[in-house]
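Step one of this worksheet: look at the structure below.
As you look at this complex, bear in mind that one protein chain is not there, while each of the others sits in place.
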Amino acid sequence: MIFGRVAIEQSHRLPTGGEIDRLAPLPFRFDGKAYRGYAGDTLASALLANGVTVVGRSFKYHRPRGVLSAGPEEPNALVELRGGGRKEPNSRATMIELFAGLEATSQHRWPSLALDIMELNDLASRFLVAGFYYKTFMGFPGWRFYEKRIRAAAGMGSGTVEWDPDRYEHMNTHCDVLVAGGGPSGLAAALMAGRAGARVILVEETDGLGGRLRSERETIDDKPAMGWVAKTRAELADMDEVRVLTRTTAFGCYDDNMVGALERVADHLAAPPEHMARQRLWHIRAGRVILATGAIERPLVFGGNDRPGVMLAGAVRSYLHRFAVTPGKRAVVVANNDDGYRTALDLARAGVEVMQVLDTRPAGAGAWRERAVAAGLDVMQRAAVVNAYGRMGVVGCDVATLDGHGGVGDTRYVPCDLIAASGGWSPSVHLHSHGDGKADWDDGIAAFVPGANRLGHVSVGAARGRFGLAEALSDGLKAGAEAAKACGFAIGAHPDTPITDEIATAPLKAIWSIPGPTDRTVKRFVDLQDDVTIDDIALAHREGFVSVEHLKRYTTLGMGTDQGKTSNITGHALLAEARGQPIPTVGTTRFRPPYTPVAMAAFAGAERGLHFSPVRRSAMHDWHAEHGAVFVEAGAWLRPQYYLRPGVTKAKAVMDRAIETEVRAVRSKVGLVDVSTLGKIDIQGPDAAEFLNRVYANGFKALPVGKARYGLMLREDGIVDDDGTTSRLGDTHYLMTTTTAHAAKVLADLEWYLQVVWPDLDVRVTSVTEQWAAMALAGPKAREVLAAAADHGTAVSNDALPYLGVINGSIAGVPVRLFRISFSGELGYEVNVPADWGTSVWEALIAAGEPHGITPYGMEAMGILRIEKGHVTHAELDGRITLDDVGMGRMASSKKWFVGRGMLDKPAFIDPERPKLVGLVPVDGKTRIPAGAILVADPATPPPVPKLGHVASSAYLSPTVGHPIALGFLARGRDRLGETVWAVFPLRNLSVQVKVVEPCFVDPEGSRLHV
Amino acid sequence: MAEYSVFSLIRNALGGHKDWIRAWRDPEPKKHYDVIVIGGGGHGLATAYYLARNHGITNVAVLEKGWIGGGNVGRNTTIVRSNYMLDGNAHFYEHSLKLWEGLSRDLNYNVMFSQRGVLNLGHSDGQMDAYARRGNTMRLNGVDAELLDRKDVQRLYPHLDFSAAARFPIYGGLLQARGGTARHDAVAWGFARGADRLGVDIIQNCEVTGFERDGNRVTGIQTTRGTIGCGRVGMAVAGNTSRVAAMAGLRLPIESHVLQAFVSEPLKPLVDGVITYGAGHFYISQSDKGGLVLGGDLDFYNSYAQRGNLPTVEHVMACGLAMMPYLGRVRILRGWGGLMDMSMDGSPIISKTPIDNLYLNAGWCYGGFKATPGSGYVFAHTIANDTPHDFNKAMTLDRFATGHLIDEGGKGPTPKLH
Amino acid sequence: MIRIPCPHCGPRDHAEFSYAGDATKIRPADPDAATAADWHDYVYFRDNPRGPHMEYWHHTQGCRAYVKVLRDTSTHEVLAAGMPGDTLEAGR
Partner (left out) sequence: MSESTTPPPRRSALANVWHPGDHGRIGFTGPQVTLRERRDITAIQLDAQRGTTDGVGKAVAAAFGLGLPGPGRATTTGDVRALWLGPDRWLLQTATPADLEPRLRSLTEGVGGVVVDQSHGRTILRIEGAKARDTLAKSTGIDLHPRAFAENAVAQTSLFQLAVTIDRRRGTSIFDVHAMRGFAVHLYEALLDAGGEYGVRLV
């Protein structure tokens, strides 16, 4: 990339001053054109330094727009920053720190910023008033036709479909005192709390401390105020328990003083260094919160107040002092408060020609006015700009006196290329509001100030409408001390408030819109980004949208990327005027986080890609991987789905063959499957038997030591919840197993019953799922394999370990638990092994099984084996199924109370029409019965078709019976054995005639289990 | 009735828009109404509209404690669909969808109903089987549905995460092409305007404070603007149902939970339809203004605060990026919390109550917005005829006693899980 | 983040807990005496107040205790916390 070969001269840069580093020139490009700025610039200041006036286009009318502000409130100067996967649309030029090689492009225009076809909207603007789309586009050819065009024209910047290469993370911290804002009041607060020894965090949105002091020319103790800032910063840096985070925005206050803050770790660099996060989202849990968030200046509403070159007066001072940039050569200043004089004086001092200073207030004395007059500035009182001219930049404006009744006197044209305007300042009450804080109207500053709040947040300085420097400092010192004290820290001597050189200010006089020409082509904007004019607000009022919520939604006031930071109060005040009511009666909208927009990836943090959700691996995972397992995720666990031989690819046919092989091996020889994922819960205590008897629907009291039993649990509403086997290991010691999916829920439920419902039962429950690796050995040769693998002294004969027996044993020197239980329907054993030895025992079983053709099998084969046996899983137990539905109604004990019993005789549960579990086979003996098919009487019935049930699980082929089989639920299914119905799958235009059979296809007598 | 049309818009534009009249009047409450609908949200306004339009009952008041449309109809993710499986729900939601299809013209108000398609992604064989069952049921009910495999999804949305780094790979999805989105505020305003034009009084800033009873009948509604007599009363105050019902002495199978939703900065078109992530609760679409509108799961505790918490925000965004990794740098502009009437089986209650002339419309969980026209339609029918419509006959209050639950998710009586 | 004062572990983020619902619901103690209506009420009905709400939270990622919490549902403010058997009053 070649930069700056013909870099444009910085035509608007002052020769001296500012916080910029003139020894570090930085090349950058805007819309492909090369420029140069300095370290310390923002993109906005660098563009202004180069005389660039038009930076963006407005949302609706596509009007050319320049830079309005110097902060996060910027509604106009939005650009697309960077490119590729790092492209960021809608980036505020005022908040982008310049770096070498920065590339930005203008957005929301075609074909170029200077010539935008959509600017035609501006000409049609009289039709495109607030809410016009609700009134039209209803007829031919339909909304979708128009919508397509509207969508293309809407939006602002373009996103990207490339993946963001950067990493993001979260950081948690706790502190006694959190100070949001690094201006004078925030620094003073942090200083006092820090000196007391409190753990303090100070977050500051920009790259440096000082806040407004960076943009003004004030003194503290007769020295430049920034010297005090530097001294304070140094003192804070020396405190071990104080942390200052710059480039960090506190974006939200949440419950219990948890503050979310976004640290832009590397946004001021071209790319983050390796292993560093681009952004870090802080969770700050604070004892006390001090809000030193400052205030935001309001624009004035006058004709053409959106022209490039119309800027906030405070922003003009920021550009002069912080960036050494003159945003214009000839300025008009207009204000309803003393900031106009302050700005005009600073402009004149910087060599800008001040054409006119306009004060909208009635004539009156004031120290600032006197200074301006003394400096030779042309001051007009009770006067304002009424219309600004210049499409791509202000060229001049009409100024006029105001009669105070909505009329203007003679207008006079004044040439200028900069209009600095101030409508007063609104305290940033956003964070205060997040925590349900109330906002009170303060007539003195014509703005909302923080009122009562539940969370005990304290606002200081400009954030509570105290705009003077001395006030801000004393406010901060006091709040810092009080916060530390509230956290239990002793406070030393309270230092004197530093002395400032402030000039007394005269009160502001609100003026919400400046009357102007009646020419309807002159627009007076309230919300600059979304092009909401005072006419839109009047229209909304006329049509009855008279609450602030309706106004906002109808006109889109405050709905832009700036969330109305510069427009909300003015808009609400204009509505209040229209309603003839005071502003606080009309109300304000409540602020919600985030204060400024936050990237989705920052919220997500490190939970991306495979770390979106943790995966769980069994003790034998590596063995499976080495032996060709294809894994599938089940309840966070990675489980072998089936095994491939080396060198075979993952094609469907191969998968089918692998699964068939595995099923056949279990039925004819022997197989081994990893069942570590089943939940295992150790249950001990004198009341363990009684407890199990209450939580299981079937009886458990009579279970002898050394025996296992299948059990079913219900929910309190009588629906089947979970199943598994529970074994009695000792007199008062049981081991429960649960399904993989419900393991955590069952444990929490057991704890619930023990701690809350039956605290009289003395039972301790603990998850031992991870302690024990588990594997199931199944097949006619299972006993021979187990006997061969077992160590001396471990007897596994049918006598020593009968069906449902449980013993301790040893394999490969490892102490194991052996359970004679089976999910496959074959002679089977489940072996539980302390997990670190899981692989050793697995390998020992494989080795012992080799002579018998042992085959490891995965979930697919297990699924077919269990369907062949009619064993239900969560495919059947879908949360709507009763015991009767799955043919287990008889298992429920009638001799005892158990969880869910009180609900069992509800009319719907005993309705004979309820679908019941059945087996299904294709009448043609070969067509697959897909899961998810619906059972109907006649596939030719037109909708709506009466539904008889559905197919829950399907084996595309049962290798054992030689054809497809399925399990399903069918209305009165138990009475329909032998009948045929249709399984229809209209999504794929399939229908299969199926015969209803018993839901057990292999060894219904269970003889194989008992051999 | 002032017709909205492109011609009236042009005529008014030439006149400086001075002649538009209020979208709905601001009347003083009368002493007595034949029907009082409590709740000026989407459902309440739709109920009033259909009472007047379908049943000729025009002496109707809608009482709203704040400003109409300020509750869930203005605080949702605007998704409209009818992909329901259980008979108790399916026909109702399909009827509602059909009403959506003609709603703008019916109301003479453009609610911007846009059938962009609703796609639910599936991430396991089990989930795809469940989608197949749902989709097949829909088709048998005469509702459109398409089952997509992985390749189909990739054709439709090539930029979702189809990589090996996807924690939950995409197996396929269930698409309802007739589903989509609508402009939520316009729905409230359109019904309000429509009802108003038919004579309904919409009374804002009128909070209900109690019920006057005569035996088992409600005779009047006490409000902050005085007592108003009534023939029948319909309650449609989702989010606050338990509180208002308690004033009438009713306890309900409902909890209020907060559900957060979010909108991003406006972007040029990036996401065409509505997509939901199947391995976590997440749904996204893009508004006509360009903002991505997204939502996720509840905050999981009872709340009336309309204010959510950070862990849920973070999880929702993580879900979004798991599905669409390219949204990483998209910035979230605004979030809000809505109060969900979480019922015990996840389905609504549109029902008579133990009180003779009090009717209940509640328990919408996440899904109330899409039901707005259908809900108003059948609730109006239920109130007008003192008997439910065929479409809501299963949505009774006594189903919890009889066991005829409508539990689409199979989650049981744990409202936060629905 | 709501900070829940676990009586065992001290104040912790609510994200460590699972919400376990209304703590005023008392499961029928004597199942033989309980009517269908009693079960129906226990399983399905909730007062669902706006304001102080007695509820259970399970310290799932902590000490695994069920904690009884009195919390204001309109502000999320925790007014008191204790063990399941405790009687709680606002102000701890």
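Order as written gives the chain letters A, B and C; numbering starts at 1 within each chain.
Throughout what follows, contacts are C-beta pairs under 8 Å (C-beta built on N, C-alpha and C of every residue); 3 or more make two chains touch, one makes a residue touch a chain.
Owing to the predicted nature of the structure, the values given are computational and were not obtained by experimental measurement.
Colleague: Relative to the complete complex, which of the depicted chains are touched by the chain excluded from display?
Modeller: A, C
Colleague: Among A:S215, A:S618 or A:Q641, choose the residue that contacts the chain missing from this document, as touch is defined above.
Modeller: Answer from the full complex: A:S618 touches the omitted chain.
Colleague: Just one of A:V244, A:A790, A:L865 or A:M903 touches the chain that is missing; which is it?
Modeller: A:A790
Colleague: For the chain that's not shown, point to the residue among A:R764, A:K926 or A:H1010 touching it.
Modeller: The one listed residue touching the chain not shown is A:R764.
Colleague: Which residue from A:Y734, A:W837 or A:F969 sits in contact with the chain not drawn here?
Modeller: Looking across A:Y734, A:W837 or A:F969, the contact with the absent chain belongs to A:W837.
Colleague: I'm checking contacts with the chain that's been left out. Which of A:G84, A:G444, A:P582 or A:P686 qualifies?
Modeller: A:P686
Colleague: Residues of subunit C in contact with the chain that isn't shown?
Modeller: Contacting residues on subunit C, toward the hidden partner: 1, 8-10, 12-13, 15-16, 59-65.
Colleague: Take the complete complex as the reference. Which residues in subunit A touch the chain that isn't displayed?
Modeller: These residues of subunit A touch the chain that is not shown: 167, 169-174, 199, 273-277, 283, 285, 606-607, 611, 613-619, 622, 637, 676, 682, 684-686, 762, 764, 766, 768-772, 787-792, 810-815, 834-840, 844, 848.
Following the convention adopted for this analysis, only the chains that are shown with their structure count from here on.
Colleague: Counting C-beta pairs in contact, which chain pair has more, A-B or B-C?
Modeller: A-B
Colleague: Provide the C-alpha centroid distance between subunit A and subunit B, rounded to the nearest whole angstrom.
Modeller: 23
Colleague: Can you tell me which residues of subunit C touch two or more of the remaining chains?
Modeller: In subunit C, residues 1-2, 18, 36, 43, 75-76 touch at least two other chains, as defined above.
Colleague: What residues in subunit A touch two or more of the other chains?
Modeller: Each of 254-255, 258, 283, 436, 716-717, 903, 906 in subunit A touches at least two other chains.
Colleague: Which bits of subunit C are touching subunit A when the two form their complex?
Modeller: Its residues touching subunit A are 1-3, 18, 20, 27-28, 31-32, 34, 36, 38-39, 42-43, 56, 58, 60, 64-66, 75-78, 84-85.
Colleague: Could you pull out which subunit A residues touch subunit B in their complex?
Modeller: 59, 85-90, 126-127, 129, 132-139, 143-144, 147, 150-152, 154-164, 166, 168, 170, 252, 254-255, 258, 260, 281, 283, 434, 436, 520, 535, 539, 542-545, 547, 549-550, 553-554, 556, 559-561, 563, 592-594, 597-601, 603-605, 607-613, 615, 632-634, 715-719, 721, 874-875, 878-880, 903, 906-909, 930-934, 936, 943-945, 947, 950-951, 953, 984-988
Colleague: Considering the complex alone, what residue numbers of subunit B touch subunit C?
Modeller: Within the complex, subunit B contacts subunit C at residues 240, 242-243, 246, 251-256, 300-305, 307, 309-311, 344, 400-401, 413-414, 416.
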